[in-house]
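Note that one protein chain is taken out, while the other chains of the complex remain in position.
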């Protein structure tokens, strides 16, 4: 097999981009799981919802409102869409998820699964399935010559932005007082409550934050992938495997695993492209044999 | 004779008449319900009686279907072809169950579920890749062959054979649940630490339960392959795995008849929604939400619960006749 160093570097770079999305999504899952003990099956649908919101803002909202020229650009959407998705998530947490905390975690999982079905089905009903195009902002259009490859500016932006977000989230959770509360909430919510912290509100906000992370990833993905109701569901299966490999308990772990798996997937695409999706699951099986708790996980 | 058995006999007797009144209930529809009912029973054996959540059950249903189907296409003409292919399918499902279960029981709770989900993706991938599974075309036109000289190609004969095989499978599950082994499984479900302290190797019991459940799911899958004469990727997809969760939940987790009721409801709903189209996913999703939020006992569970409460109230009324009843009793967990 002849692969030039150039091609190798190019594929590695592309793998890194994929890894950024895995990292952002699995971090959100890990944060939610940490405090709520729920695997958020709605994550993919919320990712999709944000991408759709961005698209609606750019192309639809003007005509809807009767001002065809009015549009919400990418930068505004990058802030607003995750916020809306986050608030929507918090509403679900308040009205539906909250009722299930005293039960087996299975019920929370099934509930989020049902919500995901409704969301995907609803978007499919309204917008069809072929999907919608979304243009990156003008300043990020066109490629940059990296020497070994031409890389679209937008993709460079995605890597930088998502690494910043991941690092910021990690810092928030591991290095600030708020993060300390959150971690304490994971360990012993009742004790935390007795210190005068409003734990239920904290839970709601955490869920909203985790979901908003998925929202940011969704808006970032809109110009790369076609915006379709199924874009999140397809991704989520892989992210679940990422989370199992990394161990659900660790924010840093899920981030590192996400990035690493993106790179591995990128390499697989060069060597044996047929297996590039399944390689994640094979690694998961191997990781379980070696370290059942996940590479960065704690046994629960 | 237990109540379960009596109800079961009545049910079977009612089902015996179905082919005579095709205008009332369509026999092929009943066969589909029976296959999925058994599939849901297999799932319930794990979820309801062992407390394990699996998202890999489609992998068992499908792999048995593929093996049975592929063998029937090659050896269907042989007089022993059908029973051999059927058993081979069940064995294949149990084997896949052993592989997936062996890995998954290394973790507990939600992790267990996630691992089964991820591993079932590998099975799906293999089904797409292998040549003998027909890729996305699936296996079509699988011959039904003959059972002990009985030609199965007509729907009516197949109906009675399906009913018979269903009865065997159902009673097998019922037997497991009520055996000493089943009691241990329920002990593991209720309190694993206590079961361990009593000297039971809980991992071993969980694995056996997993393999048994996979085997029964495979039994349903092999039967389904023969009834519909086709196997497709849908049978190994995550979608089917979640459908069986819905069936079990809707009917009643941990009840003997719940999965059957749930299967009948979901299959009927699919048929009904097919002509409405468009919003199938939304409706199924809403049912999930309603079921999980307000209706966790399922139909059968709710029925049993009401009956139990009524009889308890009657007992109490008898005991406390002079005193007026104040409030209904808190339900036992």
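Note that the chains take the letters A and B in the order they are written out, and that residue 1 is the start of every chain.
The definition used in the following text is that contacts are C-beta pairs under 8 Å (C-beta built on N, C-alpha and C of every residue); 3 or more make two chains touch, one makes a residue touch a chain.
Note that in this section contacts and distances are computed from a predicted model.
A.B. asks: Out of "LysR family transcriptional regulator", "Thiolase domain-containing protein", "Branched-chain amino acid transport system substrate-binding protein" or "Imidazolonepropionase", which one is the UniProt protein name for the chain not included here?
C.D. replies: In UniProt, the chain excluded from the picture bears the name "Branched-chain amino acid transport system substrate-binding protein".
A.B. asks: For a quick check of understanding: of B:48, B:134 or B:182, which residue touches the chain that isn't displayed?
C.D. replies: B:134
A.B. asks: Per the definition of touch given earlier, which of B:4, B:157, B:229 or B:293 contacts the omitted chain?
C.D. replies: Spelled out, the listed residue whose C-beta touches the missing chain is B:229.
A.B. asks: Have a look at B:23, B:149, B:180 or B:199 and name the one touching the chain we're not showing.
C.D. replies: The one listed residue touching the chain not shown is B:23.
A.B. asks: For the chain that got dropped from the picture, name the residues of subunit B it touches.
C.D. replies: 21-24, 26, 28-29, 32, 125, 128-129, 134-138, 140-141, 224, 228-230, 232-235, 270-271, 273-281
A.B. asks: By the contact criterion defined above, which parts of subunit A meet the unshown chain? Give residue numbers in ascending order.
C.D. replies: 7, 10-11, 14-15, 17-18, 121, 124-125, 128-133, 143, 149-150, 152, 154-155, 224-226, 228, 230, 234-235, 266, 269-270, 273-278
Keep this in mind: only the chains that are shown with their structure count from here on.
A.B. asks: So the centre of each chain is just the mean of its C-alpha atoms; given that, what is the distance between subunit A and subunit B in Å?
C.D. replies: 33
A.B. asks: Spell out the part of subunit B that touches subunit A in their complex, as residue ranges.
C.D. replies: Listed in rising order, the residues are 53, 103, 106-111, 113-115, 117-119, 121-122, 125, 129, 238, 242, 245, 249, 278-289, 291-293, 296.
A.B. asks: List the residues on subunit A that touch subunit B in their complex, please.
C.D. replies: Against subunit B, the touching part of subunit A is residues 33, 37, 39, 96, 99-100, 103, 105-107, 109-111, 113-122, 124-125, 237, 240-241, 243-244, 248, 274, 277-278, 281-282, 284-285, 288-289, 292-293, 300.
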